[in-house]
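The structure is given below, and queries will be raised subsequently.
The chains shown are only part of the set, and none of them has been moved.
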Amino acid sequence: MQGQAQQQAYDRGITIFSPDGRLYQVEYAREAVKRGTASVGIRTPDGIVLAADKRSRSPLMEPTSVEKIHKTDDHVGIASAGHVADARQLIDFARRQAQVNRLRYGEPVGIETLTKNVTDNIQQYTQVGGARPFGVALLIGGIEDGSPRLYETDPSGTPYEWKAVSIGADRSDLQEHLEENYTEELSLDEGVGLALRTIAISNDDELTAAGVDVATVASDTEEFIELTNDEISAYIADNDLEPAEETDSE
Amino acid sequence: MQGQAQQQAYDRGITIFSPDGRLYQVEYAREAVKRGTASVGIRTPDGIVLAADKRSRSPLMEPTSVEKIHKTDDHVGIASAGHVADARQLIDFARRQAQVNRLRYGEPVGIETLTKNVTDNIQQYTQVGGARPFGVALLIGGIEDGSPRLYETDPSGTPYEWKAVSIGADRSDLQEHLEENYTEELSLDEGVGLALRTIAISNDDELTAAGVDVATVASDTEEFIELTNDEISAYIADNDLEPAEETDSE
Amino acid sequence: MQGQAQQQAYDRGITIFSPDGRLYQVEYAREAVKRGTASVGIRTPDGIVLAADKRSRSPLMEPTSVEKIHKTDDHVGIASAGHVADARQLIDFARRQAQVNRLRYGEPVGIETLTKNVTDNIQQYTQVGGARPFGVALLIGGIEDGSPRLYETDPSGTPYEWKAVSIGADRSDLQEHLEENYTEELSLDEGVGLALRTIAISNDDELTAAGVDVATVASDTEEFIELTNDEISAYIADNDLEPAEETDSE
């Protein structure tokens, strides 16, 4: 009986309050985020690091097609966790907002402004009927007035600013690792290392260059740059995250 | 069986009357307010004090990103409790109303007028179908014709004017503390002190500057000012609200 | 089982007929009216008296913010009972109608005309889907062509004209008191006294000036006037309605 009532509970379309003041559809959308592989963002004085677990389902799938980190403007990148198709909608929305800002004001959009544009859009899907919430969390990182900024958006449409944060699978383990190892004086290089070691927690402390995306936005250049496979491999080796036996014969 | 019926009861989209004349969705939205950390507003002859509890979930989260007090116009601030993303919608609405008033009449919007614009907007979401009510309460404080005014809005869309009021978690305890300690002759400084001591009730009578937002709108300047961390720390020390052991090694 | 069916019964959005020809949502809205504190209207040859119980929930709440009587035009006032936010919508509607009438015809709107504009608006919310009925009753009083007129609107959208009437809590007791004590030859002063003694029935026959609103529209001046606290206090004293012990030390 429990099952049936539960079944009915989430089976109507509109996001409304439960007697204890919660929005069930939003909380279920958070579960969709947890079902996605992890993404990590780290803010260092030298810039932002975004890293994302993108283990492929099949050796025949192109690793590049599992996009978890997206260039949103020259100075902004977004990493996602959760429902992939929903992420694409929000990232396209963010790109259009960044373009509009450049056209209208002749300058790059602020990271906080961009984040709040996105969260306002997300909030609408939790209040007005006829659609479900977005099943995805985003990390929006970039440089604003020379300073690195890192934001998270969640399915309720709340923006949070972080020094370092993880979204998606195993969040509590990864976040605990970040809290224990993050310091405010990290170099960008050290930030990449910490990000990869954090991601590796979901992968038995092993990573391959094809299984992870890494991007940075440096404070000085203000340019979003995706690391090449070779660069990632070097970081993996430096951080002792190589798989025990990584042979083609396997 | 009880559970199932209950489940169904709040699971439809429109806000309608129960047989005893109550609006369940509005009452559930009030529960969402109670789930938020507390905000306090105090009116003194010298101006308005707004204070908000903003305990962070994680040491890596930027305390400034948990916005609980928002400048709405030069002479108005709004503190919120409840669903954060909903609060943002209403505060944006209030800002636009304040701007429109300046453009149309060439003068700052009245605090009562602004509040009623906001509550009329809230009421619509409780009567017309296709959306849920707002899960947030606001404290709207500012100076109108030289006099400090402090209003509360609740999820039903009712405006209340207060001398001193708290919204969010532990409301009855905090409000009782205000009733016992408020006098109409408080200085603005004393008002800040009372506000912090009230907020501290939810925190075992301890506060950190990073864990609380404070803002004032003075009657003479008519300017919304957010206190700096140092200023807040001084008030915390003055009011003996410092944590027993506040050391970095902890 | 009874409970579940009942729960479902009022949980759908549209106002429709029950098998015995009743409109449940309208009847539940009447319950919302009963949950509100009482308002009383009295018609005398010299003018209209409106009085409303506005007991505050807290000593820190500004009594003036609990608005139960509203000036609607120079010659019209409206008192309400029930859902406060709904009342505001209808009173704003009435004000706009009164303004439109002045603009279009160059003369004050008739009280009956105004009332029927309001009740037609209320009726729409009971017949067309997508919204709930208004959970409020109004007393609309004013002067039309030199004669005092007093109307009630209920949640069904039916207008009634009265010599003296009460709405809200304890209606049957208050109405009985009115029937026993009303005479057509009351002076306006006597009308205020009767109104206050009637309101006091809900308050153990005690009233404070802060706990009640009183307004009049005199037949000769045709002006809506709210009584000051001092004036109300005098009436309270004259009618022996003062609290047994009204001391600040309490």
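Chains here go by letter, A, B and C, matching the order in which they are written, and residues are numbered from 1 within each.
Definition applied: a residue touches a chain if its C-beta (ideal position, glycine included) is under 8 Å from a C-beta of that chain, and two chains touch if they have at least 3 such contacts.
Computed from a prediction, not measured in an experiment: that's the story for all the values here.
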| item | value |
| --- | --- |
| Oligomeric copy total, full assembly; chains in place: 3 | 7 |
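Simple rule for what comes next: only the chains that are shown with their structure count from here on.
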| item | value |
| --- | --- |
| Intersection of the contact lists for chain A and chain C | B |
| Superposition of chain B upon chain C: rotation angle, C-alpha, nearest 5 degrees | 50 |
| Interface numbering overlap (same over half, different under half) for chain A and chain B | different |
| Reference chain C; chain at largest CA-centroid distance | A |
| Inter-chain centre distance, chain A versus chain C - centres from mean C-alpha coordinates, in Å | 55 |
| Rounded Å distance between chain A and chain B, as computed from the means of their C-alpha atoms | 31 |
| Chain C - residues contacting chain B, complex | 1, 3-4, 6-8, 10-13, 24-25, 28-35, 58-62, 64-66, 83-86, 88-89, 92, 125, 129-135 |
| Touch list for chain A against partner chain B, complex | 1-2, 4-6, 8-9, 12-23, 116, 119-120, 122-123, 126-130, 151, 156-165, 175, 178-179, 182 |
